[in-house]
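Some notes on the structure that comes next.
All protein chains but one are shown in place.
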Amino acid sequence: MPLGVSFFFIFKEESILNHETIQKEIIAAVHRAKEDCPLVPSITNTVTIELVANAQLAAGGSAAMVYLPDEGEAIAAAGEAFYINMGTLMPFYAETLPRTARALQEHRRPWVLDPVGIGIGGLRKGLLQCFRALPPSVVRGNASEIIALANLWGLDSGVARDGVRGVDATDSVETARPAAEALASFIHGAVAVSGERDLVTDGTLTVRSEGGSKLFTKITGAGCSLGGVTAVYLAETSPFIAALTAVQAYNLAGTRAAREAKGPGSFTAAFLDALYAATPEKIAANPFVVL
Amino acid sequence: MPLGVSFFFIFKEESILNHETIQKEIIAAVHRAKEDCPLVPSITNTVTIELVANAQLAAGGSAAMVYLPDEGEAIAAAGEAFYINMGTLMPFYAETLPRTARALQEHRRPWVLDPVGIGIGGLRKGLLQCFRALPPSVVRGNASEIIALANLWGLDSGVARDGVRGVDATDSVETARPAAEALASFIHGAVAVSGERDLVTDGTLTVRSEGGSKLFTKITGAGCSLGGVTAVYLAETSPFIAALTAVQAYNLAGTRAAREAKGPGSFTAAFLDALYAATPEKIAANPFVVL
Partner (left out) sequence: MPLGVSFFFIFKEESILNHETIQKEIIAAVHRAKEDCPLVPSITNTVTIELVANAQLAAGGSAAMVYLPDEGEAIAAAGEAFYINMGTLMPFYAETLPRTARALQEHRRPWVLDPVGIGIGGLRKGLLQCFRALPPSVVRGNASEIIALANLWGLDSGVARDGVRGVDATDSVETARPAAEALASFIHGAVAVSGERDLVTDGTLTVRSEGGSKLFTKITGAGCSLGGVTAVYLAETSPFIAALTAVQAYNLAGTRAAREAKGPGSFTAAFLDALYAATPEKIAANPFVVL
């Protein structure tokens, strides 16, 4: 009954998201990901590609990575959500990424954009500009990347110049809040800003999630794999809940892993173990504040 | 003395492979790999390339990975066996893979084909079709990939349509048995089908190997690295014994690693430790059944 479905969505949109309803939606998203094992393909950098796949598997998803234009299109249609990470671009991405983004739009597949390396090189700039017209459902980045993307897309970021340095941020998460909210509103989705305390926003509702570990900054791929796990949850729920669920899962698993780890090497293994073991209820119970 | 060598090979071919003779050949293959440290190069995907190399080293081999056409040719001649995995193809593989397969044939080097991603994209299809005339010594894949390859090559697979989903199987190992036997006969080599219980066949003799762990499905690269390790043993023994030895080593090391692991992160490290520690006798003693 189409009417019923429409009514359902209207109801959902109008439901008031408070701390308790958010927790319920997080619990439902984590459950569904573990039950459904959604296929969530990626086009992602070669540095952290293995960790992205392993984190997606730990969260309950099925991972698949490709590079070629027709493979991006085919797997965009086959998957239930998608992850695009802009690190280590190769020349043929000039064709692969626009064609994949168009296929995602055509097949109405939600996707996560990770604008790693924004500010370096002409191809990355051109591709990120192109995504303005083919927008993702979620953008995940550090503070400087979120500011830089809002500026590149001509949105009001509140900060004239980002502080991207290589792939690291020099801006604080709080500084990036206006840029994150502007971006989320523009894409009608959600933005997650990673840092000591993470922000997740849909443009009007903004939440701060706590926990994690400083060891996240001492391993490569914490941010990239968070983006990949966000895409797993995006196969199951709204952009805002997907982004928040992934951030909560990371903060919970990071806190637990840091207790056992003797350093960054043992932290990575302990983190994947903790992510795999994290129950829906514990992920929802990780401390977060509606701002 | 050429006559002696011929006689030796005739004798070998006529020897009856039963449970006991198979175990003796497994023990010999593992010993030789650890002693010889054979150079076993790969062209493999970027997701699991590090695990492939580390597993090959743990089994006693020497690993080397390349991408370019002339490098594929040069290292095919220099190596003692080779591993080709079809994941994350790049455009220049259109030239690299056929030239490497031709060099392998010319220099009579045995090689393992892992048809990851079969069904996605035009380049993969074209390359896999091309390998029909330049066949590998061993094919390793999950049930759906083995069925799909048999169908692509026009062999009698017994299943009209494979159930490949991204890089995962939806068919059972038992369902893939006719396809595996048809493929093994066609290539005059062996086929290994990975799943809860693994099948290895040379087309007439089929063996089921048991053990392993469900955590193999929660990490990326278990299958790929099994293909790489199969190539290490292929430098030392027949396709059938090489494929079975690798499967037995994985089932043994997986069982042991699962006892120690707290989740998929610690499982990967424990698995490499167990693979490295596995003795020839223990690998041969892992449960398997001649069907």
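By letter and in written order, the chains are A and B; residue numbering begins at 1 in each of them.
Everything that follows uses one rule, which is that a contact is a pair of C-beta atoms (placed from the backbone, for glycine too) under 8 Å apart; a residue touches a chain by one contact, two chains touch by 3 or more.
Given the structure is predicted, the values throughout are model-derived calculations rather than measurements.
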Candidates B:134, B:269 or B:285 - the one touching the absent chain: B:269
Hidden-chain contact residue, picked from the options B:30, B:49, B:191 or B:222: B:49
Those residues of chain B which, in the complete complex, touch the missing chain: 39, 41, 46, 49-50, 53-54, 57-58, 62-68, 70-71, 74-75, 78-79, 90, 92, 268-277
Residues of chain A (touch criterion as defined above) contacting the omitted chain: 45-48, 50-51, 87-91, 117, 120-124, 165-168, 217-221, 261-266, 268-269
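By definition in this document, only the chains that are shown with their structure count from here on.
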Chain A and chain B: spacing of chain centres that average the CA atoms, whole Å: 35
